[in-house]
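One chain of protein is taken out of this complex; the other chains stay put.
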Amino acid sequence: MSKPDLSVNIAGIALRNPVMTASGTFGYGEEFSEYVDLETIGAIITKGLSLRPKAGNPTPRIQETTGGMLNAIGLQNVGIDAFVEQKVPFLRTVSTPVIANFFGNTVEEYAELAERLDRIPEVAGVEINISCPNVKHGGIVFGTDPKAAYSVVKAVREATIKPVIVKLSPNVTDIVEMAWACADAEADALSLINTLTGMAIDLKKRRPVLANVTGGLSGPAVKPVALRMVWQVARAVKIPVIGIGGIMSGTDALEFMLAGASAVQVGTANFLDPAAAQRIATEMEQYLEDNGIADVKELIGALEV
Amino acid sequence: MSKPDLSVNIAGIALRNPVMTASGTFGYGEEFSEYVDLETIGAIITKGLSLRPKAGNPTPRIQETTGGMLNAIGLQNVGIDAFVEQKVPFLRTVSTPVIANFFGNTVEEYAELAERLDRIPEVAGVEINISCPNVKHGGIVFGTDPKAAYSVVKAVREATIKPVIVKLSPNVTDIVEMAWACADAEADALSLINTLTGMAIDLKKRRPVLANVTGGLSGPAVKPVALRMVWQVARAVKIPVIGIGGIMSGTDALEFMLAGASAVQVGTANFLDPAAAQRIATEMEQYLEDNGIADVKELIGALEV
Amino acid sequence: MQFRSTIISNQEVSPGYFRMRLTAPPELSGASPGQFIMVRVRDAIDPLLRRPFGIFDVGTIKSEFPGLGSATYFEILYKVVGKGTEALSDYHHGDHVDVIAPLGAGFDLGDPAEEKILVGGGVGIAPLYYLARTLVQRSRVRFFLGGRTRDDILCVTEFERLGVETYVATDDGTLGDRGLVTDVMERHIREDGRPKTLYACGPMPMLKAVADIARRTATPCQVSLEAYMACGMGACLGCVVKGKGHSDDTPDYRCVCKDGPVFTFDQLKWV
Partner (left out) sequence: MQFRSTIISNQEVSPGYFRMRLTAPPELSGASPGQFIMVRVRDAIDPLLRRPFGIFDVGTIKSEFPGLGSATYFEILYKVVGKGTEALSDYHHGDHVDVIAPLGAGFDLGDPAEEKILVGGGVGIAPLYYLARTLVQRSRVRFFLGGRTRDDILCVTEFERLGVETYVATDDGTLGDRGLVTDVMERHIREDGRPKTLYACGPMPMLKAVADIARRTATPCQVSLEAYMACGMGACLGCVVKGKGHSDDTPDYRCVCKDGPVFTFDQLKWV
């Protein structure tokens, strides 16, 4: 049998395979280049960018939990200018599509960033983070209120002709309602889930472990919630869905595709295994081969319920 | 040093220690009596009761996940009549307070059940399940809409003079809003969290693992989310809060108390270790002793942020 | 009972199949054939839930040194299928695991005068060995053992050593007859003609075939089921199967862990 076809196309971005690296867990790509062949990854999603450099939260910022981890990085990033100067030159040397994740505090900031990113040829598409739970101002309201989400996505949509992916927060009563709002605002694709808001406590010190008190939960612990939300959303919208949450193996990734995801993102797994994205793509290919499936696209939404 | 005081009082129910067994994970108490000394537990919470016996969902109903498990039992239970005839006689032989967890499909059913339970002297208090995510009709709407929650709690409040605990669902955007609605309706206490809605997929079969497609996630995987919600709610309401979610050890239980819980419930841990509740109470006592804390109540809400 | 158990031995008896002997309190000698155990594979959270296994045998070892008394042990026979059984297969002599046992309702030993027919498929023979050892003391016992291939046929010698007449069939004919062992068994029942009791444990399709034969030949039949379990003690209601009277309107669920794992075939709904 010839090699199975792993390629997918997300809103016009052609990916050699469905495995992307999730924002904030893979730096700007370069950090991992010693450990993983970047040319084997579907797409690289950058650490969330803001207009100006952002310091992030005080430390401690991370804590392991059962089957997962909490982070409250607070969106520390170099800012769009430094991104262009310091990070893009390296990304230019890689043929893998680069998707720029970004966030703002106001609709105007989101639009301005989208416009800036629109002008960077190395950026294949943008992913709007409307869901980061760590920032007190802005951010969170866009991710939990469908009207606010609509307006920010609309503004970004008008500011760029590049594919627009909206990344959804799981900390909502009704994820489908959020998905609809973003689809209505003409998002090209949705990615989910971002982290679940959680907390860890140090009994001895009688203090929260994280300086920020709460943080975002990621890793295999959240996979069942992510899978459920991807399944709900993929059935409800017509635009492609990208599955994220606790993906550690090719099996996990293919489960997300059965649930309706057209592609996936790998986050926490990069910390355990810096070559995780490459390995997961290989495992997917192996599974397809072993099971005589010629094209991974056959599996998208193929869940029988 | 004399033995530390572990007793707490939840809305008039005196507990010898803060460790209760969570609904649906401890049967009606009798099932576990061979493995755990029921006289060492703070309170026993029964499997959720309905007016008529309920069959529950088709199988498979459970699936292990990373650090947790999914269940879609579908609230199978013997019904209130059989509870009185078959389960209460045994519970009468135990001095530990019994709290009856129950649910209905309508406000009227909730009220009728509350009235029935009000007349059972062996029932020390009731816990309203407005949060079970497995039932298609009723249930879920009460748990995610503050107005619906208010009306069901109000109706139960008027139907019984026994302490009323409302058990909250974590599948909401704003848990505090739900807590306020219940407090406004004069709930005596709140317990949280119930399970997070999740899903598991069998890649080979291309089917959901659970016959019900989705199920409720419990166990240590959800602890960070539970801890965060307990902390949010305990700061926002004046009534006592009972912490639930992934508690496996005395340390876990005390962390929930620091976050503001006046007591805790142990669920999934009972499956791993049928004596979990007793062990956890002992571990709490040991911690207090080792750290010269005379009264566990000193720790309630003692988190420094 | 819940007890900390020491592993005495853990041997691969066929590729992917292990037989493990563990210490137990003396009371476990009272376990009935067909009952099962739940073992906490590690004291960690991965795997989270206990794993259920049939009791393959129970016995006592006398100490070599007079005066030191004797020790009770039990055995399980298991197939490596996932992370729990994989972790089990790594255990060595002297390691410890936490065990709950005995659980569930075992086999009814029936009328001693009647011949007993045991039918096992693959690792489904696990509870049948202890059953056979108990039954041979009072009844004539025949054992029909099926599997996909030769490597799935376990412990034939052990059964024969009990004086049990053993028939083997494999799907691919690599051991015994080629084909379904249930066909061989049905032939025996029909040819022999005398009243018998059937005991079966194995994969669902085999149990269905056995139940079908039981119905057609009007032979009493007990089957031992498996189900995904969380608690093992009738509390979580995760492990239920459909009882005889089950329909969407008149639901009738039975707990495999508490009402079973052994059921008479007519207690269940066979779809």
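Residue numbering begins at 1 within each chain, and the chains themselves are lettered A, B and C in the order written.
Here is the rule we use: a residue touches a chain if its C-beta (ideal position, glycine included) is under 8 Å from a C-beta of that chain, and two chains touch if they have at least 3 such contacts.
Only a predicted model underlies this, so the values are computations on that prediction, with no experimental measurement involved.
Only one of A:Leu15, A:Ala43 or A:Ile73 touches the chain withheld from this view, namely A:Ile73.
Between the chain not shown and the residues A:Pro4, A:Gly104, A:Pro146 or A:Pro220, the one that touches is A:Pro220.
The missing chain, though absent from the display, is touched by one residue of B:Thr66, B:Thr144 or B:Thr214; that residue is B:Thr66.
The hidden chain makes contact, of the residues A:Ala14, A:Leu272 or A:Ala294, with A:Leu272. Checked against the full complex, the candidates A:Ile62, A:Ile120 or A:Val213 give a single residue touching the omitted chain, namely A:Ile62. Within the entire complex, the positions of chain A that touch the omitted partner chain are 24-27, 31-32, 34-35, 47, 55-56, 59-64, 66-69, 71, 73, 76, 219-220, 248, 268, 270-275. Not every partner is drawn; the one left out touches chain C at residues 44-46.
Everything that follows uses one rule, which is that only the chains that are shown with their structure count from here on.
Of all chains, the one whose mean C-alpha position sits at the greatest distance from that of chain A is C.
Centrality by Cα centroid goes to chain B. The largest tally of C-beta contacts between two chains is found for A-B.
If each chain is reduced to the centroid of its CA atoms, chain A and chain C end up 47 Å from each other. Centre-to-centre separation of chain A and chain B, using mean CA positions: 34 Å. Listed for chain C are residues 45-46, each touching two or more other chains.
Shown for chain A are the residues that touch two or more other chains, namely 66-67.
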